[in-house]
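In this view, the complex is presented without one of its protein chains, the others remaining in place.
Moving on, here comes subunit A:
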Amino acid sequence: MTETRTTPLVELRHMKKAFGGIHAVDDVSIDLYPGEVVGVLGHNGAGKSVLMKLLSGAERRDGGQIFIDGREVDINTPRDARDLGIETIYQTLALADNLDAAANLFLGRELVTATGMLDDARMEAETRKIMARLNPNFRRYTTPVAGLSGGQRQSVAIARAVYFNARILIMDEPTAALGVQETRMVAELIVELKRQGLGIFLIDHDIHAVKQLCDRASVMKNGRLVGTVKVDEVTEDDLLGMIILGKMPEHLAA
């Protein structure tokens, strides 16, 4: 983080979303700068996923404004978000089990030949290239992803975001289903993507990982924002207190 903060990459202002009577997201404002990782924390059902879905277009917001590079944008569908360079890695893996890795990676953005037919060979070649970078152990290119392990599937989902040069990456518990080694792989990847200047929202229940990977953390409770802190200025216990009690740590409270 530099001191001379310019325009935020993403700014969410007063976001609101209710399901029936439940205020899943209630007047939450957070922002994200290029090359920054912002952790989004909170207990189960705090509204983290819903907040991120409002940004990724998977849910339509009831109120609030979204700014990208300081310009207000309207995101109503996943396609809108994609067009703005926002890629999401979902908590519930958004892969079509019956298709292979390449088909999933290019889903919705297929490469086609001059005659408009799918160019599966080229898509597979591109998939091999990107996977060689992200997960060199990956081998199963022609089988449906249903047969892959959780980590392999996750790397397909991440490859999708990386391949299409996302500027803003939303990772909703990207390591929830992964083993130790794959978790480390994802962590390394986050560091690498951050260095490339991407902005990343990371939802994770592992406070320790958040302390290590994130620059700032925004904590939610019952749909409301408790506060946003720089992770270097708080302890893990402070973060836990914010999550459980919903109060800012004393040395930071105004």
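Quick note on the criterion: a contact is a pair of C-beta atoms (placed from the backbone, for glycine too) under 8 Å apart; a residue touches a chain by one contact, two chains touch by 3 or more; residues count from 1.
The rule is simple: contacts and distances are computed from a predicted model.
Of the candidates "ABC-type quaternary amine transporter", "Aromatic-ring-hydroxylating dioxygenase subunit beta", "Ubiquinone biosynthesis protein UbiU" or "Xylose transport system permease protein XylH", the chain left out of this view carries the UniProt protein name "Xylose transport system permease protein XylH". Check A:14, A:60, A:79 or A:208 against the missing chain and you find that the one touching it is A:79. When the full complex is taken into account, the listed residue touching the unshown chain is A:103, out of A:9, A:68, A:84 or A:103. Residues of subunit A that touch the chain left out of the display are 56, 58, 77-79, 82, 88, 90, 92, 94-99, 103-104, 107-108, 110, 112, 116-118, 121-122, 124-126, 128-130, 132-133, 136, 139, 141, 144, 146-147.
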